[in-house]
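Yeah, one chain of the complex is gone here, protein chain that is, but the others are all in their spots.
Labels A and B are assigned to the chains in the order they are written; within every chain, residues are numbered from 1.
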Amino acid sequence: MHTSRFLGGGQRRDHLILLALMLAALCVPGVLNRGLVFIAGMVWINAVFGLSFNLLFGLSGVLSFGQAMFFAAGAYAAAVLTQQMAVPFVAALLLAALVGAVLAALVGVVALRRSEGVYFAILTLAFAELLHLLIANTAFLGRNDGLAGLARPSLGFGSWRVDLAAGDNFYYFIVLACGLLIAFIRWIVDTPFGRALQAIKQDPERAEFLGIPVRLHRLVIFVLAGATTAAAGALIAPWAQIVTPELAHWSNSTNPILYTLLGGSAYFWGPVLGAVVLSAVFYLTRTLVGMSDMVTGLLLLVVVVSLPGGILGLLARWTRPAPAVRARVAIETEGSR
Amino acid sequence: MSPTTTLLEARALDKSYGRIRVLRDVSLTIGTGESHVVIGPNGAGKTTLFKVLTGELHADRGTVHFGATDVTRMSAHQRIHRGFGRTFQVAKVFPRLSVEDNLRIALEAGVRRGNPIGRVSRADAAGFAEKAERLLADTGLAAQRDAVSGALAYGDRKRLEMAMVLALEPAVLFLDEPTAGMSAAERQATVRLLQQVKRQRSLSMLMTEHDMAVVFGLADRISVLHYGQLIASGTPEQIRNDERVKEVYLGDGDDHA
Partner (left out) sequence: MQAADIVTLLVNSLTWAMATFLVAAGLTLVFGTLHILNFSHGGFFMIGAYAAYSIADALGGSGSMAVYLFGSLAAGVLVALLGLVVDRLVLRRLAGVEDAYVLIATYALLLVCEGSTKLLWGLNYHSVMPPAVLDGAWIAGNAVLPKLSLFIVAAGVVVFVGLEYFLNRTGPGRLVKAIAADPWMARLLGVNVRLVYTATVAIGFALAGLAGGLLVSNQTLSPTLASAFVIQAFGVIIIGGMGSISGAFLGAILLGLIDAFGQWVLPGLPGLPFFVAMTLILLLRPQGLMGKAKH
């Protein structure tokens, strides 16, 4: 057992890591071709998706099988706002996050009523499928074809315009936006609220009897995760330039679970590592048509059964002294008293 | 040391599970600074009474008043905000956090009072260090501040739980069988700790207990529960001499400590 890695400092270190990642990401267009730049952008978006999931799973002990509904809600909200209502993109991004938050509030109020995780998991799956159904049956959302031809926006700040459709500009915007989202998520972890969530995860009854309203805390984190997930979804709309009901399909909900478990749910950067590794795997197997579901499922299965701590968990075990050594050290110090 | 004002008053509490009436018209009061022990054979309804008083369950009928406030319909965490504290039969702490971090959670919870976006001001945070020191000293855990609480010896875990609960500066402490599963030495240590806590912080306490030595060592007043009914309530002397209690309790056999 080790002291939870989330609790306590390390924020400065993580800010440096974030900065380094962002700087590295900004160099990508100069080095890699168009196709890979696209994937790099997707990795950033998926990283936020995964981190949002881990706010629920790793931090708070809440397992949701329906995060795809917020991702899709954000994507569609951004698409409709920019394409059909001519809302400026940054505003659309914020509104999309708000849509995610509201949706999460509605779902959360219902789904968090039972304390057992299994009911919550089923309900999130069911609500996600409901959204999937509603989207696929709604005319102005393009039904099964979705909304295509989404333009990359241009941003105006007073007299200064930035055209994100030009060159790799939108990629840089993605890196910046995701960087901010990641910093926000990191900040949540280190607040009293974030620490209370960790406590709730370890013993909800004890937390309740310290005056921490457990259901309310879970609802709030669910709403926050819904908002950041929706924001990530909103970024996909102009990036892939198309949104389809597939985004709300339950198999899209497995992706953040896989990123998180593969990387290691006990570590802040776990989901990011998972997103990177998985994107690499998918890129390398892209020619094997129709394999993605199988690969995702099998990989997740293998990770859960054989490597639940993820890659970072494995690395941590290798770098920590073996239990036998630690016991000996303890006995020796004991004897010397 | 006789209690002067009533701090907690439970009136005519009734609770049933299905058709089984577990609590029948139970009333009791706890005064300020009083330590009140509820005893009774297994199945008498002690645990249910406990849960109803602390907010884990809601009574079917009856009221619970804390000072002037009616807390009958309040949830557990709301009662904690009003000044309740609760320890569990098997001590509950946050097992993967260090002793110090456990206290920090408790202290922050006390300041935030249930508000998810509640801020902990710089002044509060500065005060935590001092409060934590005092709590660690009072419970004898200062040397283990960095130990992972899940790995603590059981007695230490009980002390940590006590420290966490005290961090919230409660007015009344609810202790569920505080010496359950302990050896004679541990039991004595716990009794001493509780006496010390009571003295230092003039707390009221309500506890359920089986061990008669502990009961008579700590109680200012005792209430006896039998098949969901309160059959006697009074000072230890009064209880010792109560006919009904003798019939019920001593007829059943001794404490099963």
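As a convention for this text, a contact is a pair of C-beta atoms (placed from the backbone, for glycine too) under 8 Å apart; a residue touches a chain by one contact, two chains touch by 3 or more.
Note that the structure is predicted; figures quoted are calculated from it, not measured.
By the touch rule given at the top, the unshown chain touches A in the complete complex.
Contact with the undisplayed chain is limited, among A:Leu150, A:Leu210, A:Ile257 or A:Val277, to A:Ile257. Set against the missing chain, the residues A:Ile39, A:Leu125, A:Val162 or A:Val281 yield one that touches it, A:Leu125. In the full complex, chain A touches the omitted chain through residues 57, 61, 63, 65, 110-111, 113-114, 116-119, 121-123, 125-127, 129-130, 133-134, 137, 249-251, 254, 257, 261, 290-298, 300-301, 304-306, 308.
Here, only the chains that are shown with their structure count from here on.
For chain B in complex with chain A, the residues that touch the partner chain are 54, 75-77, 80-81, 86, 88, 92-98, 101, 104-106, 108-114, 116-120, 148, 150-151, 164-165, 168.
The touching residues of chain A, when paired with chain B in their complex, are 1-4, 7-8, 192-193, 195-196, 198-199, 202-203, 205-214, 216-217, 220.
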